[in-house]
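One protein chain is absent from this view; the other protein chains keep their places.
We call the chains A, B and C, going by the order they appear; numbering starts again at 1 in every chain.
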Amino acid sequence: MLDTEFERIGRRLFAEGLVSGNFGNMSVLGEGGYYITRTASYLDLPGQPVFVPFNGDVPAEASSEYRVHHEIYLKTGCRAVVHAHPVYSVTLSLVRDAVVPADSEGKMVCPVIPVVDGNPGSGELALNIGDACRKGRVVIARGHGTFAAGETLDEAYLLTSATEHSCRILSLLGRL
Amino acid sequence: MLDTEFERIGRRLFAEGLVSGNFGNMSVLGEGGYYITRTASYLDLPGQPVFVPFNGDVPAEASSEYRVHHEIYLKTGCRAVVHAHPVYSVTLSLVRDAVVPADSEGKMVCPVIPVVDGNPGSGELALNIGDACRKGRVVIARGHGTFAAGETLDEAYLLTSATEHSCRILSLLGRL
Amino acid sequence: MLDTEFERIGRRLFAEGLVSGNFGNMSVLGEGGYYITRTASYLDLPGQPVFVPFNGDVPAEASSEYRVHHEIYLKTGCRAVVHAHPVYSVTLSLVRDAVVPADSEGKMVCPVIPVVDGNPGSGELALNIGDACRKGRVVIARGHGTFAAGETLDEAYLLTSATEHSCRILSLLGRL
Partner (left out) sequence: MLDTEFERIGRRLFAEGLVSGNFGNMSVLGEGGYYITRTASYLDLPGQPVFVPFNGDVPAEASSEYRVHHEIYLKTGCRAVVHAHPVYSVTLSLVRDAVVPADSEGKMVCPVIPVVDGNPGSGELALNIGDACRKGRVVIARGHGTFAAGETLDEAYLLTSATEHSCRILSLLGRL
């Protein structure tokens, strides 16, 4: 059933252009660990999420971004994480240290979106994202992509969608 | 059958990028009230619209935007309402008090699109949208989204699509 | 079988964003007339094209743009016409009198795309488009949309797609 949920949300992320190719990853909290998408898997296709224990070895097939998911679960009460590569969010993160939405939904859902530094897959990025997620539910890794933490995969996806919507509007506003 | 109609139009709105995530809502006039999409439902999936009576309690599952739909039915002769969050329409609404299309379809279908103020879900927004809908059939809530009033869901969707088409062209023109 | 062909091409036009809502229309040459999509029909859904004789009454259900199709068949040897509303083509037509592609495909397929005037549905527009189609196979009606004339619906669709591709690149180039 978890498979179906991952695929359902993955298809929405792909349809909205929030991920492309086989980029991005997702996870859901379990008992003593979390289920995460496999490395290099297409989020819009059926996959078999891998269980990563909080204490113990990390399976080789787990997404290489597992450290960030791990840190978010340790530092927040969230139960699901979505990482995507939305083009406007990534672009804004290259020129700002925080994103402040101008549209109503952004103001309600993610009024301040922090931008943090760190190389993809590194422990530094994981720590920075984990810390930032204590304050907001969506964070942008500079030049890389969004990490959204929710109660469910749906909520994490919706935060991602709202963030990109806000970033797109800000980008267009800058050119009017 | 109403379910199918809502889903059919919802899928078109999603496919064109006029709504994303679970944003947006729709309603159709009934006897002594109207059928409206549920709060937090995905418009592109089968849903079960909720009946809201003009006089009487509003079911908790009804979209939180019901006040605007209510006001539009009271003030106009329309029989269907579509509310979407199209990115170019929202962007233009943040810098203009009315949108005047430059393309042929916009000139015919929605020659002047008013922009009104008010917080999402508020009575103030509902009143402002209702008043504006007496003059035109599409209105933009500033920084929030479009409200289109038609004879049918198809017509309300087409007004939404034409509005975003016009706003996109105006946005591009400003950059040529 | 003609139905299926219209739907197949209509779905591609919609998927690429070359038409939205129920805008646009298509026709194919027949014996002593042509088959054209119905007025207000969705091009991506099964429809029943209407036969319009070159001499005789025009059925009320025929697309209101039939005059342009008529004129193109009279003035060129083409056997299929696609009319779409692609956003970049329409935008460029509002600021130029002809579009000259900068990309390789545009240079090969539609090296000069004329822009002509005339109100949608008018005889003036039909005459201007028909004349322009003698020189090139794609023409843009200013502020309105593209008309492409081909041997087949596929060819007319491909001309439309190539035209929008070229216009999008020109629009982006102007902003780099």
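In the analysis below, a contact is a pair of C-beta atoms (placed from the backbone, for glycine too) under 8 Å apart; a residue touches a chain by one contact, two chains touch by 3 or more.
Small disclaimer: the values here were computed from a predicted structure and weren't measured.
*Asks:* Indicate each shown chain that the hidden chain touches within the full complex.
*Replies:* A, C
*Asks:* Identify the residue among A:L74, A:L94 or A:V112 that touches the chain left out of the display.
*Replies:* The missing chain is touched by A:L94.
*Asks:* Quick one: say which of C:E16, C:E61, C:D117 or C:D131 touches the chain that got left out.
*Replies:* Considering all chains, including the one not shown, the answer is C:E16.
*Asks:* Spell out, residue by residue, where the missing chain touches chain C.
*Replies:* With respect to the unshown chain, the touching residues of chain C are 15-16, 102-105, 107-108, 154, 157-158, 161-162, 165, 168-169, 172-173, 175-176.
*Asks:* So which bits of chain A touch the chain we can't see?
*Replies:* Listed in rising order, the touching residues are 14, 17, 20-23, 85, 87-88, 90-92, 94-95, 119-120, 141, 143-145, 171, 174-175.
We take it that only the chains that are shown with their structure count from here on.
*Asks:* Quote the value, from 0 to 180 degrees and to the nearest 5, of the angle by which the CA atoms of chain B must be rotated to coincide with those of chain C.
*Replies:* 90
*Asks:* Averaged over CA atoms, how far is the centre of chain B from the centre of chain C? Could you give it in whole Å?
*Replies:* 30
*Asks:* When you check chain B against every other chain, which residues touch at least two of them?
*Replies:* Those would be 175.
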